[in-house]
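Accompanying notes for the structure given below.
In this view, the complex is presented without one of its protein chains, the others remaining in place.
To keep things simple, chains are lettered A and B as they appear, and every chain counts its residues starting from 1.
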Amino acid sequence: MADEPKVLERERPVVDEALLRANTDQNLPAVARRESVPDTLVPQARQQTGAVGQRVTRTDARQHGLGQTRYIDDLSLPRMLYARIKRAGIASARIKRIDTSAAEAMPGVMAVLVGSEIPVNSFGPMLQDQPVLADPIVRHAGDGVAAVAAVTEQIANEALEKIVVEYEPLPAVFDPVEAMRDDAHKVHAPASNIYISKVIRKGDVAKGFAKSDHVFEGRFSTQMVEHAPIEPHAAIADWDANGRLTVWATNGRITLARSDLARTLMLPLNRIRAIGTIVGGSFGGKNEISQEPVLALLSKKTGRPVKGVFTRTEEFIATTTRHPFVMEYKTGVTKDGRILARSVQLTLDGGAYCSWTETALGKACILAAGPYRIDNIHCEARAIYTNKTMAGAFRGFGAPQVCFAYESQMDDIAKALGIDPLEIRLRNVFAEGSPSPTGQVLHSVVVKESLLQAAARFGWEARS
Amino acid sequence: MKRRGRGIGCMWYPIGFTVTANPSSAVVKVNEDGTATVLTGTVETGQGSLTVLGQIAAETLGIAADDVHVVSADTDVTPMDMGAIASRTTYVTGNAIRLAAENAMAILFEVAGPMLQVKPSQLEARDRRIQVKGFPQRSVMIGEVANRAQVTLGQPPIGSASWNPPTVAMDPETGQGKPFNTYVYATQIAEVEVDDETGEVEIIRIVAAHDCGSPINPTLVEGQVEGGIAQGIGFALQEEILFDGKGLQINSNLTNYIMPTTLDLPEIVVDIVNSYDPTGPFGAKGVGEPSLVPTAAAILNAVHDAVGVRITSLPATSEKILTAIKAKRAADQKQISA
Partner (left out) sequence: MIDVTIVVNGETRRASVPPETTLLKLLRENFSLTGAKLGCDVGDCGACTVIVDGMAVNSCLMLAGQANGRSVTTIEGLATRDRLHPIQKAFEDNGALQCGFCGPGAIMATKALFDENSDPNVKDIRDALSGSLCRCTGYTKMIEAVQDAARILRAEAAAKPRQLELSK
């Protein structure tokens, strides 16, 4: 009995003195001090408390400078194979026949895949209207139609040449205006080519125009642009012997990637691990899956990890782009340049698949009137399918396009009325508490401050 | 002859997804020596988000950026995140991390209270210490508290949280609603020189004043604006994917798809507009996309100012500009002789 207290004492965890002792000279517990890196190389801002607002160096800057950052293409797994995807090369067609036998017979080719083998052959962040591999309809020249996995990239490239695809060409439509006609070829028949529309209405534009001293009209258009990150899309898929899939991918949204993989491959979510490494630039182009389900199935077939890296050509033809816009603006102003009414019509060329079009259309519609106090607004937007490279998320989601239009027109108005371009904007911009085109009360509004600050830095003087 | 012109581009841009739920979640673990590990489902795509998120966690915990390690982008390990898109990371993921850190902090305050003989609500975290508000001399090292919490008391200071920007659905007929919880504003002013014999545009300088709420890391904000402006220059003057009559791209390579190099960049001046958004982490909003939104507008307005022609389709190549200059000259001649 007298022994019991000793036993109880021994049960308590032994506290390591070193952990408790804080080295007050360095303001850091001893354990946390970085001994191995010479002090001269550790940037000081990273050691300041009050971290917000500091110009701390990036955590990955050191590795970047040394060339030690590991991007997907720098990774390698034992027995890894290399995949390539055969691109249609025709904008609109039905696949009549695919013969992969010659490719499969090549030494070094371990597996071949076509669209019919994909459990759920459709994906998309909003509408699941895009096939993983086209089967049987090809809707743009960059559509993938078959894939191979081989022991070297060279062999995979050669194997693509040996895959024979017989196409029945279908009519195609490339111009959105043409695509809107009733008799135009339907890219996703039987659905209309006008696949999303939105309207924002506030006040009464007809009355607003009637009250205006001047009404200006303008038509503006923008082009299809490519993200062109220096790192191409890349992924490695490893379908292990337990039926668990690990995918390393240049993907900015791994939660979504995992659920898309679960859907296309018909796997439960807990059997999929999606890892996004440091991505070498995205700008919106790496926001959805592309080749990952293909690599996964090739890995499943071969029992080996499979890596796929897009060529630079594939970056252009087989990944998303920025929506070309056609924008019609009609703006009514007083003689002092106060905007009374603005009516906007936006037509988005969405390419072959929806991707992030709904987001781009919605944002463009909301932003189209500009950062200006306007009581009467009407904005109509629609997105059109065409047989071209699909448009999706690209830094700004429609905002750069509409800003080009509304700011160009603003200067046209300023010139016509003889008002300084800075002044006319100051007369119209949002203030704290202004209502937006959707009737939202805006907070933390500093558009006027940004105008004045930029003008001061620039040295903007009104011309007499 | 070379003619100079100046042009303004002014814009607004939202943070987060349009109406749709776009939560981020996070876990903050304070280690038993007072350093911390953050788990986030977001992905670093080059913008520096992991650095910024680390700073937010550090600020909340009262420690330094170097004391925080951020683990990201692994669905087996990190909690869900709607991703690096829509300029939402600093704002949405940042808020989730701040809340998770506060939850971890709550455990530490519960432990530190008795150590300092005050109520947990009287404590704050600063300079790697947990101290009594108003009486900083009464404090204890965060490492001591964390160690006591986990090792002695068996209460590891782990906090988790999620955050979703509140929105109101838009009316299907009128679009009225509250699609985003916050917006950013910016102005860029461009000065250009246009050669009226070739239509070539040289950008002399661009001044940018951007609102990003309170900047968590000014260097990274500048980097985003400078990078965005470069893309804006490409959008305005150079880049275009071209198709032939059969729908095949004809310039699907970096030789024939013209995009900005070091030779195309003007002097860029970046100013951060003084602003604080109470709904964002430590007042921050975002900057990833806004950076290129007004650039083309500013450049095209400057071209208009320089040579009096309004190019209404992008890209404003030198051919387009020269054609417009010649047309204007012809029209002006007609007017004079009329």
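Everything that follows uses one rule, which is that a residue touches a chain if its C-beta (ideal position, glycine included) is under 8 Å from a C-beta of that chain, and two chains touch if they have at least 3 such contacts.
Quick caveat: nothing in here was measured; it's all calculated off a predicted structure.
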Per the touch definition above, residue among A:129, A:143, A:231 or A:349 touching the missing chain: A:231
Contacting the left-out chain in the complete assembly, out of A:181, A:211 or A:312: A:312
Chain B residues that touch the omitted chain in the full complex: 45-48, 219-220, 222-223, 226-231, 253-255, 259-263, 265, 268
Positions on chain A where the hidden chain makes contact: 38, 41, 43, 55, 57-58, 60-71, 73-74, 154, 227-232, 278-281, 283, 309, 311-312
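Methods note: only the chains that are shown with their structure count from here on.
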Interchain centroid distance [CA atoms averaged], chain A/chain B, Å: 15
